[in-house]
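Removed: one protein chain of the complex. Kept in place: all other protein chains.
Up next, chain A:
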Amino acid sequence: MKDRIFRVNLNTLTTSVEDVPAAWAGHGGRGLTSTIVAAEVDPTCNPLGPKNKLVFAPGLLSGTVAANSGRLSVGAKSPLTGTIKEANAGGTSAQLLARCGCKALIIEGQPQGDTWYSISINQDGASISEESELIGKGNFAVVDTLSKRFDGKRGIIAIGPAGEMKMSSANISVMDPDGGIRSNGRGGLGAVMGSKHVKFISIDPGDGKVEIANPDAFKDANRRFAKALVDHPVSQALGQYGTNVLVNIINESGGLPTRNFTQGQFDGHEKISGETMHDTIKERGGKVKHNCHAGCVIQCSQVYNDAKGNKLTSGFEYESIWAMGADCCVDNLDHIAEADQIMDDIGIDSIETSVAFGVAMEAGVLEFGDGAGVCRILKEEIGKGTALGRIIGNGAGSVGKTYGLTRVPVVKNQAIPAYDPRAIKGIGITYATSTQGADHTMGYTIATNILNVGGSCDPLSKEGQVELSRNLQIATAAIDSTGMCLFIAFAALDNAECLPALIDLINARFGINLTADDVTNLGKHILKTERGFNEKAGFTNLDDRLPEFFYTEPVPPHNVVFDFTGEEIDTFWNF
């Protein structure tokens, strides 16, 4: 299939298929969504208005047999941060979109009236249908109903009630190979989809295949690449314990944000740890390993059953467990799993929402540790769109403002995730300088600050942190363009075979000759494109700062503050 751009205009309810402009040809995934948003979206527009565009892009290698290449990027101007946004997720849709020959799907405009729509994608392009049956329904009902409505194995991308209600932390859900849900989680992209009255997108590539320019070279590179991934010990540990193996190690380091970021260690850490989760999954007959997309050789996902042995949730991640666990002081893994399942169903970011609950607990809306209360509010308030539900559903910043609090852990209004920037300083630089608000995945310094992957850099010292975050953010922007899961970075940081094999894969797919320098330059170009959009939207270097309390409230056990000056943070952009 030749790659093309599929466009859906909801002002006119028309669709088109376009050739790929030369300037976009070398981009995929995040690089492509950010390039398109920067080129076509007015940076000053209202994110929920007709001028914003929602862009879906599989990575450069998605749809091929390359290991771990099934990530789907979604981009727009974010209603949560007001910045440019890209969120990526696994699931089956990236590969199926690529097999339709869809390099990017651009959804623009806004329909008049109350009618809701669905979009169907195949090799010929996109088509629009009216939808009524599924409006108001949760993601699991959407996936169930659609798997009966359609023949064959289609990809499904959907929003839940939170997206329909345009909450700022609504996510976009992508069906995984077993009918579970993966999420383009951060930044409220589900609200943008809701603002365009699109409930779901279905993808049916038929017999479509991705063209490979040099099949033999591709096969050889994929063998070397997959071996580098499988051989790395982090990949093996991820399969056994999932990402939640981090609870105990981050707790031990004193960087596990606890009780709305007032402490760096959680007394209940053992009860919510990866080790306990692993044992519980085995006891209850769940699945320790599970792949979120076909071709993943790491399999960090899992299926977590309840005490009766019925599936409670899947894709149960460290950040969600930390946020609902340590940050809200909930030490009952079953409550956290139930909350995770409800958040998947109503389609809301499990990091933003859980951090918002931590702030709400400090405000006295409910007690710290009240896991049952969290589940009730998720279902009865957020899921139904009550006033309190909308306050929490609009994120941690919204809760802080509503209740007049100052300890509100957000950067550019996006909740800070699972690593305290006072005790792990490199990640603080990432939170501050990321083009998309606080996001650990933008430049995961934890690898080097804590895990001794890619070298080591003392988490409590300022030395080397800006350079570490810069190098990782540049590399991440490039990896996010390939369709690769970011977890390939552990192997790429330590194994000299890994990155050349990845570049060989891209070259064999397109018949080109990229070098490592080209890939680094791609990463730099993406970051500068994103920052350029933000500057035109009104952001300056003064927005690249952490909330005041991180500079003034020492966090135990190390009793440290975040002590970078603004000038020091700003040197991040010296490249």
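Some points to look at:
Basically, a residue touches a chain if its C-beta (ideal position, glycine included) is under 8 Å from a C-beta of that chain, and two chains touch if they have at least 3 such contacts; residues count from 1.
We take it that contacts and distances are computed from a predicted model.
Set against the options "Transglutaminase-like putative cysteine protease", "Dissimilatory-type sulfite reductase subunit alpha", "ABC transporter arginine-binding protein 1" or "Molybdopterin converting factor, small subunit", the UniProt name belonging to the omitted chain is "Molybdopterin converting factor, small subunit". The omitted chain makes contact with just one of the residues A:61, A:396, A:453 or A:526: A:453.
When the full complex is taken into account, the listed residue touching the unshown chain is A:252, out of A:42, A:252, A:267 or A:548. Touching the chain that is not shown, out of A:56, A:266 or A:444: A:444 (per the contact rule at the top). For the options A:138, A:205 or A:274, the residue in contact with the chain missing from this view is A:274.
When the whole complex is considered, the residue among A:6, A:487 or A:533 that touches the unshown chain is A:487.
Not every partner is drawn; the one left out touches chain A at residues 233-234, 237-238, 240-246, 248-249, 252-254, 265, 270, 274-275, 300, 318-319, 440-441, 444, 446-447, 450-453, 456, 458-460, 486-487, 490, 557-558.
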